[in-house]
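Of the protein chains in this complex, all but one are displayed in their positions.
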Amino acid sequence: MRHLIDPMDLSVKEIEHLLDLADDIILHKEKYQEVCKHKKLATLFFEPSTRTRLSFEAAMMELGGNVLGFSSANSSSATKGESVSDTVRVVSGYADIIAMRHPKEGAPYAATRKVTVPIINAGDGGHNHPTQTLTDLMTIRREKGRLNNLTIGMCGDLKFGRTVHSLIKAMSRYENINFIMISPEELCLPDYIIKDVFEKKNIKYKNVRTMEEVMPELDILYMTRVQKERFFNEADYIRLKDSFILDERKLVDAKKDLCIMHPLPRVNEISTKVDDDPRACYFKQALYGKYVRMALIMTLLGVSADEDR
Amino acid sequence: MRHLIDPMDLSVKEIEHLLDLADDIILHKEKYQEVCKHKKLATLFFEPSTRTRLSFEAAMMELGGNVLGFSSANSSSATKGESVSDTVRVVSGYADIIAMRHPKEGAPYAATRKVTVPIINAGDGGHNHPTQTLTDLMTIRREKGRLNNLTIGMCGDLKFGRTVHSLIKAMSRYENINFIMISPEELCLPDYIIKDVFEKKNIKYKNVRTMEEVMPELDILYMTRVQKERFFNEADYIRLKDSFILDERKLVDAKKDLCIMHPLPRVNEISTKVDDDPRACYFKQALYGKYVRMALIMTLLGVSADEDR
Partner (left out) sequence: MRHLIDPMDLSVKEIEHLLDLADDIILHKEKYQEVCKHKKLATLFFEPSTRTRLSFEAAMMELGGNVLGFSSANSSSATKGESVSDTVRVVSGYADIIAMRHPKEGAPYAATRKVTVPIINAGDGGHNHPTQTLTDLMTIRREKGRLNNLTIGMCGDLKFGRTVHSLIKAMSRYENINFIMISPEELCLPDYIIKDVFEKKNIKYKNVRTMEEVMPELDILYMTRVQKERFFNEADYIRLKDSFILDERKLVDAKKDLCIMHPLPRVNEISTKVDDDPRACYFKQALYGKYVRMALIMTLLGVSADEDR
């Protein structure tokens, strides 16, 4: 039995299979709409995350399966002092697969020890969120046609943004990736990623302070939210925040086939006027998330369209 | 693609079709129990409303469809500062139709601009609640056999009650409707409805202060809740509230085929002793709400019982 706790649990080959399957699901939805009949997904969300939860639930339903679960800890037994491990062990008698989100890092991993069904980490604190990473990889592959030979700009909060960290690690396994980090100094990439990933693997990267100076080079622009509370003082926040807001004006020199991504929810870091630009891929990205979760659920459950018919 | 945001979005003809379909669903449930197979309804309730939400969910399930969503804003991404428009746009990738309730007037309309699936307004603040109006129309038509030639008494909070305002507008399109407004002065019908609806369309109406004085005339008695907090002072509330509570005694002079309606939830404005009176239609009304929502979902999705078999 396999779980998915860390995006790096999957080999490059396994990711390729998942993305191929997700592509096939998009092309042949009918083929897959009963493959999980009589199977149940439990969504155990110890902290709320509507988008992720609904994406998992839609994924399971489009495979013909059922969904049960909870959407926040206060509707769970956690409030009575039960351990996560106990909750998950009991639920594993009620469902065939579990998607679990928890504010505490490592909670999903701890849950795997006693469990008899596959667990998918749907986000554990600032740590991992592997289905977001799979969503990002699927978006890049579908929009650019490849996962190598890319210049990827990452913009905003690169210090705390786990999606950025995971995506860097995941992309570092492909050939000829060039990373450009666009952030205020206060929110730049942690040293350990620079050392353990970029330097160890001899990957090209640079840090810059504005989008404009690198825009013409970018194949991918990955935007993230800059949260006010990350700054030491209001003055710094006000001085810096505009540099990390994407608007139409900043896109003037961008490539015609730039792919603009964002894990969502967006607050104001991308102007809504950019939404109509064909390069804006973030709503497509949210949609791809459903398909890659369908592929993942099928893979972990060991079901396939062929077997089922 | 059609949405349903305001009850007046639907023509008299379209309402007739919906009510005919709802009637047919009641007669031939089996014919409809798979028509929405493999389709999904998202219930996005940014404020709680159990009855309305469960009615939508039951409706979709009885059509063979699936349901996902959230039941209050604190389990949604709204708490992270996401716009309603973004939330709805993402969810439109996860569902085939959306029923949305929001405390802010106009939110469902705003949501329609970027969305690729039909949206049903399940109540936006004090503004519109079109499926309640459809429920009311269905109840009147089924219980009285017609939507014209009726004397309709409306009792309680006529100032703030959106269901009353919507029902008046909806009924104003039928022939020979006579409205009687029964309310304390503090809670009487807003002037704009008197001018824009009654006077402009030359519709008969009167205002009275007690149910008893008009009870023998009524074909319909539409009760609403009188909330204590609407009054300026406790003394007024206590003095007035009994006049707007329906009990058996006040029904002595009522017609034998009076139809008593209430949008529910009821607190104490109808004595529970009235529940067993055959003229009490409010629980049937709640049930009809399910059937008219089934008809609406089918219509907006463009599915029909015949096509599907």
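When the chains are written out, they are named A and B in that same order, and each has its own residue count from 1.
Here is the rule we use: a contact is a pair of C-beta atoms (placed from the backbone, for glycine too) under 8 Å apart; a residue touches a chain by one contact, two chains touch by 3 or more.
Keep in mind that what you see is a predicted model, and the values were worked out from it rather than measured.
Only one of the listed residues, B:M8, B:A110, B:C188 or B:L287, touches the absent chain: B:L287.
Looking at B:M8, B:C188, B:L240 or B:L264, the residue that reaches the missing chain in the full complex is B:L264. Shown as candidates are A:L10, A:I25, A:A59 or A:A95; the residue that touches the absent chain is A:A95. Residue B:S71 is the one among B:S71, B:N121 or B:S183 that touches the chain not shown. Shown as candidates are B:Q33, B:S243, B:S271 or B:S304; the residue that touches the absent chain is B:Q33. In the full complex, the hidden chain is touched by chain B at residues 33, 48-51, 54-55, 57-58, 61-62, 67, 71-72, 264-267, 272, 275, 283, 286-287, 290.
Residues of chain A that touch the chain left out of view are 38, 40, 42, 66, 68-70, 74-77, 79-83, 85-87, 89-91, 93-95, 114.
In this section, only the chains that are shown with their structure count from here on.
Chain centres here are Cα means. That of chain A falls 40 Å from that of chain B.
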